[in-house]
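First, the structure itself, so that you have it in front of you.
The complex is shown incomplete by one protein chain, all other protein chains being positioned as in the whole.
Moving on to subunit A:
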């Protein structure tokens, strides 16, 4: 049974946050540090001042509730009992929408569906344009979903809960879109439920290991550059990944106790992973507030990394690729870029689009481009048109 949900942060929580922000203590900064050592002090002071004085959570909360129809329902997960899952759910305005499950990542949330939902559900006014029924889940431990209480809730479980949500909504067949951790979850869905339930999947981040007979001398210049960026990311931008994957609890004390610490932790990625996206302070603060006010608290979400790393499902573990058709959208500032010769390890790529702007948070940074790709992929004349029985996105 689904329950309609409205975000309603208690006034106790709001005033507790205010007290912490008011007693915020800042570190110093090295001269002319810029972004080299992490988030610059000036950015932090400005954001915290806004958080303290001007940012109006109630207004943001109301806007979110108005724009995004939200629900919760209990989903059984094998070995973990029932979890109350929060999700956004909007049917297409017309016709029979293609059921699309959108899965966010970290430090994202259901919020990342905000801009693409109107485009996906309304269409473009062009009758050739397909429409979608969109489900944007809050992964367990994120947003307003419950977190698992037991150890070992790993990729398989995120896959299971996401699939079961679609089934519970009456969609025995559906398609998926995901980036960041969402890409791993939707790949897992494609593997386990592909064919019978998941009919096609789209992602904005591709990852696989190189094939056996890989020949690096055949890489194009842009492929080499992409790999170099990935290596640089591992060298200088993946400290968070190592910490999340090994000591999430230790880090969690900071994230749960200090809104300033949480803000820095997330904001660093919002800026460094996007393609010069002009974040407004309120946008950032709304994004971070979702973590601060999340049902399970800010320390819960990062356990995802630990569980995946310790369950034999770490990135790079060999596994056979899903067989259902897949599409990908390549944005230049995405963190990982693999050479085309590695694609067979990812899946059966039937649609690929490359863009000259946009980064890691594709749905938020370039909603029109991303939705344009989904329309091409799933629409009439596209490679997976009609892939969901009886729900082709048209009248």
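Keep this in mind: a residue touches a chain if its C-beta (ideal position, glycine included) is under 8 Å from a C-beta of that chain, and two chains touch if they have at least 3 such contacts; residues count from 1.
Note that contacts and distances are computed from a predicted model.
One chain of this complex is left out of the view, and of "Sorting nexin-4-like", "Nuclear pore complex protein Nup85", "Alpha beta-hydrolase" or "Nicastrin", the protein name its UniProt record gives is "Alpha beta-hydrolase".
Only one of the listed residues, A:127, A:231 or A:250, touches the absent chain: A:250.
Checked against the full complex, the one of A:95, A:210 or A:237 touching the unshown chain is A:237. The hidden chain makes contact, of the residues A:9, A:24, A:209 or A:315, with A:24.
Mapped onto subunit A, the interface with the missing chain covers residues 16, 19-20, 23-33, 36-41, 44, 235-240, 242-247, 249-251, 253-255, 257-258, 260-265, 268.
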